[in-house]
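Take a look at the structure below.
As you look at this complex, bear in mind that one protein chain is not there, while each of the others sits in place.
And now, chain A:
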Amino acid sequence: MKRKVVSTMLCAAMAAGLLAGCGSSSSSSAASSSSAASSASAASSSGSAETTETAASSASEAVKSGSTAAAGTADASGHTYAIVTKSAGNPYNEREASGFQDTIEALGGTCIVQNPEQATADAQISVINSLISQKVDSIAVAANDANALSAVLQQAMDAGIKVMTLDSDVEASSRMVFCNQAGVKEVGQALIDAVYDITGGEGEYAILSATSQATNQNSWIDAMKSIAESDDKYSKLVLDEVAYGDDEPQKSTDQTQALLQKYPNLKVICSPTTVGISAAAKVLQDQNSSVKLTGLGLPSEMKEYIGDDDSHSCPYMFLWNPIDLGKLAAYTSVALVSGQITGAEGDTFDAGDMENSPYTVTTNTDGATEIILGPPYKFDSSNIDEWAEVY
């Protein structure tokens, strides 16, 4: 009997503790949200001091007049914008989310950043369900699975929430628009320009790709080839071979060595895959080869190979900037909520101080609408140390 009294008291204490614990957490989060609000208002006031041409009133007038042309950035105040990342503890995702959050708050909106407990579609469904209950105005999600989120995102759209994706897409019917970090054409252009620049405008180059069926790599290589053919500027560049390292470090290493032996006049290897570029970088640097490297790589993996002098094998390479992707997603969310765009092809909106602003919604080869961030981001000796810590 006494035991039961004790256990009940403990139960009650536990319940009280729960209430107290959550009470304090809610008050602390209230405090944090109020501080966020104050920082946002500070940011917006400083923003208005700096740039008066993007005044909110002109934007809302433009919205009222129904113009879909670039008409300043819409006002975000009074709305709640959510971003759902792939998982917590992933620096790439955190950069995306921070770009998103800073932009939303600078525009005066309320931002909710949600990192699912696991990198699964399941965990994202719970989070999105909860956001629907909270009646947020928009949800931007980096999908963990192309299919599994359809049902819940459809539900969100039925509830009047603007749904968009960034980084990795879902089925086109279950979102309004996709913020694509890399357009095929832009990647192809950047790579062929890098080859042109590093070779000095003429000479032999080779491509070290992933597998021969890899969709992304093949589309980028095709884009490179067609750009090279269409412009006389590239006529002195000779593509020796497209080698396939199958995204395996050992095979990529072997293929790099084979390329060096087969083509003594080779000047540049271009590897549009993170595994290939790091394997090739090691081979070239270890052999002190005069052949240079460029392509798409992860800064953290490529840090020791990037540099302008002969002791480094890679002068510069590309990937996308996750912070900018988050910013673009924020501007897109705001434009969707304000009604400035609907995600249909041809919609145009202004994205503040972003380099390629204004942005236009385009349609990709599969017929899905997307907004392309712009040319890939360049990593060279000046910024590699900083980015190597990020991802």
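By definition in this document, a contact is a pair of C-beta atoms (placed from the backbone, for glycine too) under 8 Å apart; a residue touches a chain by one contact, two chains touch by 3 or more; residues count from 1.
Keep this in mind: contacts and distances are computed from a predicted model.
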Quiz item: According to its UniProt record, what is the protein name of the omitted chain, chosen from "Xanthine dehydrogenase family protein subunit M", "NADH-quinone oxidoreductase subunit D", "Autoinducer 2 import system permease protein LsrD" or "CHAT domain-containing protein"?
Solution: "Autoinducer 2 import system permease protein LsrD"
Exercise. With the full complex in mind, choose from A:Ser98, A:Thr120 or A:Asn383 the residue touching the hidden chain.
Key: A:Thr120
Quiz item: Which positions on chain A touch the chain that was left off?
Solution: 2-8, 10-12, 14-15, 18-19, 21-23, 25-26, 29, 88, 112, 114-123, 125-127, 129-130, 132-135, 144-152, 171
